[in-house]
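Right, I'll just put the structure down here and ask away after.
All protein chains of the complex are present and in place, except for one that has been dropped.
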Amino acid sequence: MGQKILFEKIHIPGIKTYDVYRENGGYASVEKALKMNPDDITEEVKTSGLRGRGGAGFPVGLKWSFIDKKSGNPRHLVCNADESEPGTFKDRYLMEYIPHLLIEGMITSSFALGANLSYIYIRGEYMWVFKTLERAIKEAYAAGWLGKNIKGSGYDLDLHVHCGGGAYICGEETALIESLEGKRGNPRIKPPFPAVKGLWQNPTVVNNVESIATVPWIILNSGEDYSKIGLGRSTGTKLFSVSGHVKKPGVYEIEMGMTVDEFMNSDEYCGGMIDDRPLKGLIPGGSSVPILPKHLIFKTANGEDRLMTYESLSDGGFATGSSLGSGGFIVYNDTACIVRNTWNFSRFYHHESCGQCSPCREGTGWMEKILWRIENGQGTEEDIDLLWSIQAKIEGNTICPLGDAAAWPVAAAIRHFRDEFEYHVRFPEKIKNRDHFVNEPFEKVKHLLQNTTV
Amino acid sequence: MKVTIDGIEIEVEPGTTVLQAARMIGGDVVPPAMCYYSKLKDTGGNCRACLVEVSKGSEADPRPMPKMMPSCKTGVMDGMEVKVKTSERALDARKAVTEFLLINHPLDCPVCDQAGECDLQNLSFKHGLEKTRFKEEKRTFEPENIGDKIQLHMNRCILCYRCVHTAEQVCGSRNHGVLNRGDHAQISTYVSAAIDHEMSGNMIDVCPVGALTDKTFRFKSRVWFNKPFDAHRNCDKCCGKTTLWMFGNEIQRVTARKDEFHEVEEFICNECRFDHKEVSDWVIEGPRKFEKWSVINQSNYTRKMDKVVIDTEKQILEGRDQDRKKISMKEVPYKTSEK
């Protein structure tokens, strides 16, 4: 049983409401923080080693320290609740069941940054969560935790929740800022970074929900306490949202450093594979990160245990590793078709590309079309190499990471599952139905590829 | 500030971008720019054609930048070292961008009014593949009428956003923009409104491809059959300095004067562009010069031209003599088979 930080109180009945939350020690971190020096709060967060939970894993305290306090322009904290990475649904869980934790974190963090106007940007599809947060914010205003001169400290903060309109790209921080300004979600070219010129050209910090919700615990205890949890540079606890072919999909909070094996197979967490079918692949951090084939899931390439940490999951680089990403843990068993799944992801990125820069705009659509052809038995051997070439041309050449995110799953699928692509090309009559591997898993027909003549 | 581009050192003001520094050096170290436009603020960064490799960040932080950088949006740092044509990676990226820009492009240069002065044509000549790897059906858009001055061919558009910035910064207001997203993003007014402003014609000049062309010049001539002259007139709305594109004594088209990077020197008004097509309206300064390699020099009027003899009837019935010699016909006996 690992330590719970975010989920400590989530199962208390009525915790959604202000009164219950307050009775259970809610908003204590704000009381403590308002008596502290804001820069000391940033230091505390730095000491904690907390890394951004949105996907990139950039240290939160360091990000805060970059905010431009010299210019004298108003500063803003924006919470990124535009959770749209396929496989990720942890923030929604937090906001839905314990909205005041995020609000408390927003107040404490805004105070540390000296922000007087902060926003929570939530994706438009989570409309009921948007309404939940709106009500919770009203409660917090009524109780004097928001507004002018909070609890007599002289500190003012206005916090509002803003809803998006359905665009994955708005999870990218500069696109999110554009969207918050009421524009199309086209990412901005960096530099300048939001810490200098962000929302309305003011210094802005954008943090993930989970990162901000962790701040109250760090302030109430200490950065050092937090850094003791976890393993190495992967400090603290992390939420993983588990989906796919496991017995118990859902959101789990774990101390970082647990083995992937334990997480997947213990009854406390995923509970093993559904119907006890064999495991085929795992995406550990949301659709953008490379898929791991069976032999690289529990052990790294050099035979060490694969752990649930930033470092271990990315061990071996993209050749034999993956990335922790946003913690969207997607498990595939032998009935899943990797080609179909890669096409599915490519369709997603094609659909979500903002269209601003040419490699991503044109490349994502091209990849989708080729994958669709292969999946439907109209592919050729050359198409596989062409796909490889296209993804390499998109990666690194785009304005924002969406291009990379579209390229990596394709690259990893070809790297680890090339034989499945070849099977699709060589045996089009075998893959006519969309659930072609359900009755006849690839393992059973793999031997056909060894025939040199068709 | 000192910056080195492909081994050539140059001193520039702080705030200069890598692309601007490269343009100061000139020649073939200048990266192609499909979306950046020095006369318009906030342009650049979209097309990715000008990607360069920064092999040394600055004197203070000499680490190379891991990613390819868009030279139009990257400010120089003191001691920065940049590779343009000496970097295999940068050239690969440029080739990649060229391919991406072309896959959905209709490649209708033979019927496109921009052909001959098209940046995409130039880019694909230098960096394009000779064969397409794109088997899929091309993306197309519904045609949209945006008034009687400007012809919009959305299929040719590369979404450089220059026309949007022109409307905002030169016209001061806009009723067109980029709609939809991803590969279906398009330039449109959404309600098929006319784009009508006294400076709107400049969108034609800033468009790097044939997406926005002069409706009054549509299908009139290939640009290389026209003779360009610099001319001016007194205009109370703009500088009045233009290039006239003549066919005989007829002014077929009026554009702003464009420099070696195909950017206009000064924006001109619609009155100069569309309403003065009489030679008597203008003071003609002299022929407009173009780069040596430009196809527009085809119409070089200093060269002696052969007289063209058109003898249609004979040619249709019998073919030209020189062709008749090439193919075997009764009148021209087949020498080897004669025994």
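Letters A and B name the chains as they come in the text, with residue numbers starting at 1 for each one.
Following the convention adopted for this analysis, a contact is a pair of C-beta atoms (placed from the backbone, for glycine too) under 8 Å apart; a residue touches a chain by one contact, two chains touch by 3 or more.
Quick note on the criterion: contacts and distances are computed from a predicted model.
Within the choices "Response regulator", "NADH-quinone oxidoreductase subunit E", "Branched-chain amino acid transport system permease protein" or "ABC transporter ATP-binding protein", the name that UniProt assigns to the complex's undisplayed chain is "NADH-quinone oxidoreductase subunit E".
Of the options A:I150, A:V289, A:A336 or A:I399, the residue whose C-beta touches the omitted chain is A:A336. Touch with the chain omitted from the figure is made, among A:L94, A:V242, A:L296 or A:V339, by A:V242. Within the complete assembly, A:E181 is the residue of A:D19, A:D40, A:D156 or A:E181 that touches the hidden chain.
Considering the whole complex, the residue from A:M127, A:A142 or A:L448 that touches the absent chain is A:M127.
Within the whole complex, the absent chain has one touching residue among A:S287, A:S312 or A:T364, and that is A:S287. Take chain A: the residues that touch the chain left off the picture are 83-89, 92, 117, 123-128, 131, 158, 160, 162-168, 179-185, 200, 241-245, 249-251, 287, 328, 330, 332, 335-336, 340-341, 344-345, 347-348, 351-352, 354, 434. Hidden from this view is one chain, which touches chain B at 142, 144, 173-181, 188-192.
As a working rule, only the chains that are shown with their structure count from here on.
By the touch criterion stated above, chain B contacts chain A in their complex at residues 45-49, 51, 67-68, 70, 73, 75, 92-93, 96-97, 99-101, 103-104, 133-134, 136, 139, 158-159, 178, 180-185.
Residues 167, 184, 189, 191, 350-359, 361-366, 369-370, 373, 386, 393-394, 396-399 of chain A are the ones that touch chain B when the two sit in their complex.
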